[in-house]
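One protein chain omitted, others in place.
Chain IDs A and B follow the sequence of writing; residue 1 opens each chain.
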Amino acid sequence: MTAAVKISNRNFSVFYGATRALRGITLDVPAHQILGIIGPAGSGKTALLRAMNRLNDLDLNCRVEGQILLDGEDIYQPDFDVVRLRKRVGMVFALPVPLPMSLFDNIVFGPRLSGIRARPCLNELVERSLQAAFLWDEVKDRLHTSALRLSGGQQQRLCLARVLAMEPEVILLDEPCSGLDPISTARIEEALITLKNEYTIVLVTNNTKQASRVADTTAFLLQGELIEVGPTPQLFMAPKDQRTNDYISGRFG
Amino acid sequence: MRISPRYTQAAAVAILGGATFVTLAVLVFIVVFVLVKGLPVVNLDFLLKNPEEMGRAGGIFPCIVGTIVLTLVAIAIALPLGVGTAIYLSEYSVETRFTRIIRFGTDCLAGIPSIIFGLFGFIFFVTTLKMGWGILPGALSLAIMVLPTIIRTSEEAMKAVPWSYREVSCSLGATRWATVLKVVLPNALPGIMTGVMLSVGRSIEETAVVIFTAGQVLQLPTSLFDSVRTMAVHFYILVREGISTENAYGTAAVLIISVLLVNTLSYWMMNRFIARRTK
Partner (left out) sequence: MKQIGDKVVKLGLMVIAVSAISSLLLIALFIFKEGVPFMVRLGAGDFLASSDWRPEKGHYGIFPMIVASIWVTLGAMMIGAPLGIAGAVFLSEFVPKSVMRVIKPTIELLVGIPSVVYGFIGVIVLAPWIRLHLGGAGLSILTASVILGVMILPTVMSISIDAFTSVPNSYRDGALALGATRWQAVHMVVLKAARSGMVAGTILGMGRAVGETMAVIMVSGNAVKVPHSALDSVRTLTANIALEMGYATGMHREALFATGVVLFLVIIILNAIAIMAMKKRFAKK
């Protein structure tokens, strides 16, 4: 049984100035699954991720070719509502970036922009998001203190909660656990596994073990090209491409 | 021969500390000197009465009012123009030749002698546009004078806001303007306030520009086109014409204290603002 496809990258390339970061990637993101993207530094994983919510638009040097379809619609067509796209496709960055305000204000930042002002609504939203990010119990008594006071792992879960408060359809995560301790990492992985029932998740990671733990499907990128993609157990135990095998077994990275 | 880094550090700290001490000592001396000589002259009468005998006696009330009004109008003109330009340069444009020219022009404006603003204000606003000597031509000239300061410091303040904040804001579905309004400006506010404070300071003390554009009439203004005499101008005239050294010290003391009040007020406002965000 083939899963429904949430996002479809069709022959997609990304250029930063003259450098080609992604070459003609064709990759489907299955709905309600975790897609892991692995590969060494410089393989274009982040470029691909940031293309999916058009965050690379902020870099005026960046040029793209090809299509990315979200539920069948090309997000790069002219006059596409980018602002709404980013509400449907949220992102968690590699380094936690809490905004310099209270936890509460951080989480409701996005919803407030969408016009949700009613206090009870916001309260409920905050609790729901923090619960889903497995952070509620730790911070429920200090929602109005500054987010800068949290530990790294807590801050990253806050960032996850912030994205969840937008009630997106897709969550993109760019190496979210790279600076975190193992316990925080485990919490986040726990959260992701629970979340995939409601959301579609794309997880870029430089930690192959994490991908094997968490991802349903894994894709391997190398120097801007998609080398191989497949169900995680199959990719890790019987990779079809020699280069995949070399990367997974640590021969390079 | 390599000197131990601990010694170079000790030497550096000594030199820097010495320089700082000398600097602060000199500046403090100037303030203290003027205040010591001037405060005895300042009382409620001095502040609230009109001057008599061209300033030899009486108070400086119209000068105080003139200073306040002139400065407020000047900042009201310069602030939106300056911050708007800084927002454009920092958030809405790429580094092109056009923006480089704008920045270069801003730096040049910063270097233009105040006397030229006075000249320009006199020829353009007072004479050509027939405004006569008054608050409006004075404020316009002052506004142009402080504009580069506000632009420069606002832009620096906005550039200091981490890029990641903007990314986060955009990724949560904010338009660029919403990001500027809700993320960049609030975080850049302390820096912008520095620029505004510097500008207020310059406006209060500026003499050359004001004499040629707002005139030196000793009376309470009733309209934007009335001429006023600011405290700084009054001080200069008292000294130049040798009218009253005593009252000169008094005027200078009031001037210094006003700047102190303005700065303290702005720091209090800023601290409250920062505290509310990070407590």
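Here is the rule we go by: a residue touches a chain if its C-beta (ideal position, glycine included) is under 8 Å from a C-beta of that chain, and two chains touch if they have at least 3 such contacts.
Just so it is clear, the structure is predicted and the values come from calculations on it, not from any experiment.
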Which of B:L70, B:A214 or B:L255 contacts the chain that the document leaves out: B:L255
Options B:A19, B:L47, B:A76 or B:M269, residue touching the unrepresented chain: B:A19
Absent-chain interface as seen on subunit B, which is shown: 5-6, 8-9, 12-13, 15-17, 19-20, 22-24, 26-27, 30-31, 33-34, 80-82, 84-85, 87-89, 92, 102, 104-120, 123-124, 144, 147-149, 151-153, 156-157, 160, 175-177, 191, 194, 197-198, 200-202, 204-208, 212, 232, 235-236, 239, 248, 252, 255-256, 258-260, 262-264, 267
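Keep in mind that, in the parts below, only the chains that are shown with their structure count from here on.
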Separation of subunit A from subunit B, taking each centre as the mean of its C-alpha atoms, in whole Å: 47
Sites on subunit A touched by subunit B in the complex: 53, 55, 58, 60, 83-84, 86-87, 90-91, 93, 95, 97, 99-101, 109-110, 113-114, 145-146, 148, 159, 162-163, 166
Contact footprint of subunit A on subunit B as seen in their complex: 94, 162, 164-175, 178, 182-183, 187, 277-279
